[in-house]
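So the structure is just underneath, and the comments pick up after that.
As you look at this complex, bear in mind that one protein chain is not there, while each of the others sits in place.
== subunit A ==
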Amino acid sequence: MRWLLAQILLLLTLGSFQMRDHLEEPSFSIKLEDGGRFDVYALKDGNGLLDGYRAHIKAPVCEDRLCYDVNVIFYWNLNGEFLRYEVLPHDPLTKMDHEPFLPEDYKKLQSILTSQDLSFVNIPKDELVTKSDSSEVDGYTGATKLTVKKEVIEGALYTCYTLWHIANGTVVESIKSHTKNAFSKELIRKIIAQDNQTAHYFLINNLNSSQFAENLPEILGLMTSSKGYFSKNTIEKIPKTLFSTEPLQDFIVANYQELDYYTQLAILKKLDNQRQSGSLKQFFIGHIDPKNSFQNQKLIGLVLQNIGPEEFGLLVGQLQATGVGVSEENFQALQQVNEQLKLNISMIQKL
């Protein structure tokens, strides 16, 4: 009963989309491997901003020599992640022997199309089935049987395989470049506001220098709430020149300690040969500490670049107070600076 209702609902929504398809111009079209093609339409939100993509897919699929056309509508988000699909009510998906999909098959298909962790999709199409074990009904038994079987819908191996490759194939890059070409301040802000780290990765991998500069506070804001290696990767992507600017250096002073070790290292690397504000230098000097043995030499080396008398005094004091030793390379730099300043550095230990 519920299934029927869903079908009717589908019918209603699809009706309206199909009408729109005729009015809109497709944004681009994608060639399929077997020679077919489909058009991709950009979707807009209420404010006229780009909102995602849709395509009507018709593709031939053969399950064990029985062939039919799958007929579905696909949706992707702004950065090319597959979102969901819809079936046309008069055209259900079928399995082998033209068995129609069951509700749980539709659900499983959704999880297959949105997954990047499947191994069967990496197997060349003609190797999915090994002929050795033809006694079994599914027609794809033998060597790869267990792994493949667990991942796909029984009796619909090629439907799953074909649709996954359409949903996650070349269309993804085309969507990305279409969205990238449409980048405006508003669109970038819209993506930043999404709770989707993949979309945020898409941004940092595709913004140009001026877009980074224009949206810097928001992008830095993403780092503090991110997971995995997003903050390290963001630091690596932000153009080097921005690291000499005040907002970025203030951000470092305020957040350095909360960032993970690898992000910290990435920051130190990016600051190499950049002008450092007095407060940043002082912050780093305060950070030199026996507990911080992994970073001390990097910090000392960095702080010594273009150091003024005031900060040099602070540095010498910190080294003496904490007893942190100095590497050969840093010691030479230290002596060089001290040739003019002539402080007493005899208490400082060499490593």
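Quick note on the criterion: a contact is a pair of C-beta atoms (placed from the backbone, for glycine too) under 8 Å apart; a residue touches a chain by one contact, two chains touch by 3 or more; residues count from 1.
Everything that follows uses one rule, which is that contacts and distances are computed from a predicted model.
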item	value
Chain left out of the displayed complex - its UniProt protein name, from "FAD dependent oxidoreductase", "Phosphate ABC transporter ATP-binding protein", "Cytochrome c domain-containing protein" or "dihydrouracil dehydrogenase (NAD(+))"	"FAD dependent oxidoreductase"
Of A:Asp69, A:Glu246 or A:Asp260, the one touching the omitted chain in the full complex	A:Asp260
Chain not shown: contacting residue from A:Pro60, A:Pro103, A:Gly228 or A:Gly278	A:Gly228
Residues of subunit A in contact with the chain not shown	116-117, 119, 122, 132-133, 135, 141-147, 197-198, 201, 227-230, 232-233, 260-262, 265, 293-295, 297, 351
